[in-house]
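Excluded from the complex is one protein chain; the other protein chains are retained at their positions.
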Amino acid sequence: MRTVAITGAVAFGASLMIFALSLDTRLLGDQSGYKPAQPIPYSHALHAGELKMDCLFCHTSAENSRHAGIPPLSTCMKCHETVLNRAGTPMGKSDPSPEIQKLRDAYASGRGFEWVRIHRLPAHVTFPHSRHVRVGVACQSCHGEVQGMERVEQAMALTMGECLACHRTENQKQLLAGRPPQAPTDCSACHH
Amino acid sequence: MSSTEHLHRSRFRASFADPEQLLHAVKHLRTAGHRVLDTYTPFPVHGMDEAMGLRPSRLPRACLAFAVLGLALAAGLQIWTSAVDYPLITGGKPLLAIPAFIPVAFELTVLLAGLGVVASFFLVARMRPRLRIPDLHAGANDDRFILAAELAADIQFPAVAQELAGLGALDSGLLVEDRFQRRSAFWDRPAGVGALLLACLPAFLLLALVPVLNRDFQRRNLAWDGGMGAPLSAQAYDASGVLPSGKVLQAPPPDTLSRHGEPPLAFGPGKAEAERAGRELQNPYQPTQARFNRGKLVFERVCATCHGREGDNNGSVIVARGAFAPTVLVSPLVRDMPDGRLFHVATFGGPTKMKGYGDLLSREDRWQVVLYIRELQKAAKPAAAPAQATGAQP
Amino acid sequence: MKTWRSLGERRGMVRARKAEFEDELPAGESVRQISRRDFFRFSGVGFAAGLALGCKSKVVEKAMPYLNAREGLTPGVAQWYATTCGGCTAGCGVLARSRDGRPVKLEGNPEHPVSRGGLCAIGQAQTRGLYDEDRLRGPKLAGKAVDWAALDADLQRRFSELRASGGAVRVLAGTILSPTLRAAVHSFLDTFKDGRLVEADALSAAALAAAYQRTHGQWLVPHYRLEEADLIVGIEADFLGTWIDPVGFTRAYAERRGPDKPRPMSKHIQVEGGLSLTGSNADERVRLAPSEAVPFLEALARQLGLTVEGGALPTALAAKAQAIAHELETHRGHGLLLCGLNDPRAQELVARINHALGHEGTTVDLARPSLQKRGDDRALEALVREMAEGKVAALLLLGCNPIYEQPAAFAGAFAKVPIRLSLALTEDESAAACTHLAPDHHWLEAWRDAEPVAGTVSLAQPLLQPLFATRDAVESFGAWAGRPVSALQALREHWKAAVFPGQKAVGDFETFWNAALQKGAAQVDTGPAPRYREGRVEGAPRIGRKDGYELLLYAKVGLGDGRHAHLPFLQELPDPITKATWDNYAQVSPAAAVKLGLEQGDLLRLRPEGHALELELPVVVQPGQDDRTVAVALGYGRTAGGKAGLGVGKNAYPWRAFTSGFLAAEVAPLQVRRGQGRVDLACTQDHHSLEGRELVREMALAPYLRDPASARPHEQPGPSVYGEHPHGAHRWAMVIDLSACTGCSGCVIGCQVENNIPVVGRDEVRRKREMHWLRIDRYYTGSEAEPGVVHQPMLCQQCDQAPCENVCPVLATVHSEEGLNQQVYNRCVGTRYCANNCPYKVRRFNWWEYPHASELERLGFNPDVTVRSRGVMEKCSFCVQRLMEAKLTAKNEGRELKDGEALPACMQSCPAQAIVFGDMQDPDSRISQVLRDPKRFLVLGELGIGPAVSYLTKIRNVAPRPTEGGHHGA
Partner (left out) sequence: MAHDADVLTASGISAAEAERYGHNLPLIDGNKTYRQVTEEVFAPTERRPPLRWWLALAVTLSMLSLGAWAVVQTLTRGIGTWGLNRTVGWAFDITNFVFWVGIGHAGTLISAILFLFRQRWRTSINRAAEAMTLFAVMCAGTFPIIHMGRPWLAFWATPYPNSRGSLWVNFKSPLLWDVVAISTYFIISLAFWYIGLIPDLATQRDRAKTKLKRTILSIFSLGWNGSNRTWSRYETVYMLLAGLSTPLVVSVHTIVSMDFATSVIPGWHATIFPPYFVVGAVFSGFAMVLTLMIIARSVMGLEEYITTRHLEAMTKVVLATGMIVGMAYATEFFTAWYSGNPYERYVFLNRALGPYQWAYWTMVGCNVLSPQFFWFRKVRTTPWMIFILTIFVNIGMWFERFVIIVTSLHRDYLPSSWAMYRPTFIEVAILIGSFGLFFTLFLVFTRVLPMIAASEVKGVLKNVEH
């Protein structure tokens, strides 16, 4: 009987801990798994996976800006003025795919699309994509295997702990190699 | 007390009105060879421990152990969190600021010692919340001083009762079985407590698992924001209620020129302009290793998607779909084009399908790509060029 | 959703009560749109409900990219555009920081030939004028919103009639700095038989120009070159604060203020009635009543050998005049006499003295005169007469607000004009009386140019597409003249025709144009200077009044002539001298206050003799002021044109009257009587003495030059017992030169804009809750009558052993490896312990959720800086976002950070270049050199907290006092 009581207490305590941790990450902004539908079912699996297009082909500002950026429709139109369906048959040889037609219409009308934003850090955090891209951090380390996603979802919780874990590991590597650490862990590096 | 079935034949009780009498009685019974089980009094009677022959409690040792645990916990927590896990400098003090850790260490020592000794007390005295308690020793919490004892062998109770009355006992009798030890409510027993806790468990687990199990991935999670989570300033890509076209991103007014911006190119799209560019434009950059690297990076990131890494029309899109056949960059046709013309193509696009990348790639990058194409052409075998020139037009 | 909405709305109204200027919100507007982000913040409902509100609703967030990419345009990356400030008529060069296609911050353009990198408080606040809820949304006809076609049609019909009938058409404008706009106005007026442009400034320098017409035959305002002057004598000229070109003057002045500048330190003597910002920086001051200024000048002229009649002067003043004359003689050829009186006799005396002393060509530039004040009071007076006689058929107001800022006669006459048109941006007092409103673009939306100094043409390019249905004035005049033209086209044509040929360095117009766009200005050749003409000084000699009070009207540094009175930033900027905000007041000297039995805040009724208007103003006791002078600031008491300015202070403009054709700022005699009650003035500083504490160090020039090492403080703080933590790649430090700092407060507003610092309103300032991260402490030393003034910018000192950091329980303020004292807003729980423990009291707490209701106004926020919520501590961060951006750029470009690349906002725009900032670990950086300066001292260094901000001893170019040793504290 005592065993039952002890088991009960331990299980209870453990579940409380799980609950608390879950509250801490979940309630404080973890959006991992968020996978909203977009105005057109643009497939990263097709473009980045099958066609092996570089991420920065479209997300050009990732190299220069804090934002990785959502490409303007003019970037889509670089190919889709010609490419009208998934098979990649050139214009005139087959019917355009209705979704690509939507894209072309949105561009022609000048309205563009209202995409649904997936990744969003709190306003009190600044994350400069450019620095990370330039030092060679793979996009996938935060965004997951986007090249396999038909519809993009948030792969990680993007918590401060995740940022720091990576920065600390990098700094350890640098220190072991005898170089000064480069990844800042100062508060104001991200919060200002 | 009507039933006598639960009477212990060998145990008895007696109650007194005065602690001195009780003490005396206990001493007397012990000398007489009876075993005094316990006494029940409204306040601690001094000398009773000795009279009953109790050993001093070991609770002080438990207290010390908990104090040491508290101290170790406090020291460990403070040292580990402040100096090891996330070292942050405050006020120029050392990370391991031992004097500053003393107050918390002291408090936690006291806290754990106090709570520990209380918990130990409850544990050893078997004190826990109970729903029902029979009033076994009536008056023991009021004004009666009661003893419970076990008869020594061969002595009958009536004789003892007689003696006790002589010692001042108000009454005495054989002891009713300690019922609440056996027949207490289910919830008063350890199993009951355990069951209660286990009963709560699924609810908590469910709560913990809610975010995991019940996720509508189409929508955002409910999230709590203590403040400043959402931007008050207008951020790129957001919608705007006041700016034209309803978005924050605005194009600068036409013809403005930023301080480090490039003045507009003096060329327009079209073949004639391309030829003019070929005549008039010179590559302003000399090939260096750095420019080569950058040119390669940009070429492989953008151009190679169709043109192929070697400029041989073997790009990933072509391989996967094969629907177009762009110009082979290492072909003699392109080789013979002047730098300015290549730059013009990179900027405004080719005459047929290729779009210009002047809006995406910086001017410097485009020139560097031209440099890189020249290097590709140098590296490529001249014979490889006219392989498949189906739609090979610039 | 619906419940939340109503909760949010209730909250909005609760919040609306907080700031003073919010009180005036029309009821309809206070119920504001609840946007997605408003859900996330809570205040206004109970704690539990607050927790619930804190939960993000599952709102879908949109992501809206550009439709078309453009070369060089990257979201999230700032672009800088050179343009020209339109905040006043000084025409300073500005670099505008554009983020995502909209301007968010203005800074000085170091390449601009006139302002040379400085920008004043008004200039810094201009983005807030752009994103202003009070702006006109489009044209109006007879009070009704119409479209441009309707307005133009109506006007064309009326103008055609006037063209036929020959009716008089007048354009009344403040100084038109833009040659292109001037040309457009003229070409519009030329379509009429009787069309004329009248320029009139609220703060006029017409008498100065008129004087040069007499002495040199040309209506001009000379360009003063303070950097050439060894001796500057200013008479009622607040040239560092508000007179003609304060930023340019400050920049030039500061070049000679300090013992270690390339050229010897100049000496500055100021003669004035009140204590102006300029006077507070002078080495010597002479106090006199306004009516004594002209006699003083006459005496000065006589001393210098000019034949001038003049009245008697009190002996003390006469002696001072003699001493100054002697000084001027000594510095013959390298001195400069400046006079801010709008009095033709005074100005002619000054012009002739400057000529006689050979200042022309060195300190007084007549070849490239200033074009910053072109208003002609006499023309305005004539216009008023014309209007009153009913002779004017149409009056177009351009960049002026005459009903507010001109004598009361104007309003009466104005009503007699049938067609009254205003091009103002807001519906100000004059616009409200107009029949037609044709709002101009804000200058940040317009193609414009400016010629502040002859030969220097500055370009202004738009930073964003017009927010509202406004139209460029050039286009408006073109349309009404029947020659529609785009502003850019008109500008380019004007430049091709008039500016480009004026230079020979560049042969190709496009190259020239692009260079001018990037640099912000172009320089062209000008003609020779006009010749001097001998002559008798105009006007009768004056006699200074011997008793009675006299009124001195002046402009405040923050508000200037009052055209930006609707910008809360400027209303809340503490006056550099009185440290009062959100009000104007009657300044009296301490002696006068004793005599009148007044204390600070008591109400005083003022009425110049012969005026009907009596104003009741609170008293400010102003040390250093002349005992008979009562000084009142102009620019207050707006009744229209934006809610923040309404009901703040009293309008003193109507007291001015035309005297011999000029609007003087000095009015005598003045009737003074006590009012009823008192007002709690919203001052940010109540205590003016240093209490004998060595917080500021001062020294006379001569002993310093004899032994610079003697400036070094005796007590140097010892090292920390803990030792030092290792620093990273950089270690930031700042040095502020107290000799250079004039207290102009440009940095205060620059900091406020850069860091999204809220404006809190009058009541909150009264409660001492202003939010400025950077403030300028002003102390008086010496006697109350003749005080020395010290301006000491005070900001977070980024202490190495910061007392604030120790005490935060949640690690919201910790030290960075670059020596910054970081404040992490999102971690802060708001115990305020850090602020209590800050010896400098530079930490600011968000007492409320400050009103950020307007999405339009929020466009002006710096997107790189978190907007703090209530309950959070904040403070100067050394503009860490700018440091991060500079480091990021350098790293992305694969190079080391260059010295001077990472600048805090305060340093960037300091017209006096009093602030040096940089990496003290770099031995070659400017900061490292300045840190070795013997004049350097720490404020409260004895506490051993290792501040990273230090100051340079204020050096005064005065004869050392006998008691003065090698060093001396204030």
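Note that the chains are named A, B and C in the order they appear, and that numbering of residues resets to 1 at the start of each chain.
Here is the rule we use: a residue touches a chain if its C-beta (ideal position, glycine included) is under 8 Å from a C-beta of that chain, and two chains touch if they have at least 3 such contacts.
It should be emphasised that the depicted structure is a prediction, and the values quoted were computed from it without experimental measurement.
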| item | value |
| --- | --- |
| Touch partners, limited to displayed chains, of the chain removed from view | A, B, C |
| Sole contact to the chain not displayed, among C:332, C:870, C:891 or C:926 | C:870 |
| Residue touching the undisplayed chain, where the options are B:90, B:221 or B:347 | B:90 |
| Residue ranges of subunit B at the interface with the undisplayed chain | 15, 17-18, 38-45, 48-49, 52, 54, 56-57, 59-60, 63, 77-78, 81-82, 85-86, 88, 90-91, 93, 97, 100-101, 103-104, 106-108, 110-111, 113-115, 117-118, 121-122, 124-133, 135-144, 146, 170-171, 180, 226-227 |
| Touching residues (missing chain, whole complex) on subunit C | 14, 18, 43-47, 50-51, 54, 685-693, 695, 764, 767-770, 775, 777-779, 792, 794, 803, 806-811, 827-833, 835-837, 839-841, 843-849, 869-873, 939-940, 943, 945 |
| Touch residues of subunit A, complete complex, unshown partner | 20-21, 24-25, 28, 30, 157, 159-161, 163-165, 168 |
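Keep in mind that, in the parts below, only the chains that are shown with their structure count from here on.
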| item | value |
| --- | --- |
| Chain pair, A-C or B-C, that carries the greater number of C-beta contacts | B-C |
| Centre distance in Å when subunit A and subunit B are each reduced to the mean of their C-alpha atoms | 21 |
| Centre-to-centre distance between subunit C and subunit A (centres being mean Cα positions), rounded to whole Å | 45 |
| Interchain centroid distance [CA atoms averaged], subunit B/subunit C, Å | 51 |
| For subunit A, residues contacting two or more additional chains | 27, 29, 36, 60, 67, 69-70, 74-75, 114, 117, 122-124, 187 |
| Multi-partner residues of subunit C (at least 2 other chains) | 55-56, 60-66, 68-69, 75-76, 814, 825-826, 865-867 |
| Subunit C - residues contacting subunit A, complex | 55-56, 60-69, 74-77, 728-729, 814, 816-818, 820, 822, 824-827, 864-867, 877, 880-881, 884, 888, 891-892 |
| Residues of subunit C touching subunit B in the complex | 33, 35-37, 40-41, 51, 54-66, 68-73, 75-76, 79-82, 95, 98-102, 445, 461-465, 467, 488, 510, 514, 517-518, 720, 722-725, 756, 799-806, 808, 811, 813-815, 825-826, 852, 855-856, 858-859, 861-863, 865-872, 946 |
| Subunit A residues within the subunit B interface of the complex | 1-2, 4-9, 11-12, 15-16, 18-19, 22, 26-31, 33-37, 50-54, 56-57, 60, 67, 69-70, 74-75, 77-79, 81-83, 87-90, 114, 117, 122-124, 153, 164, 187 |
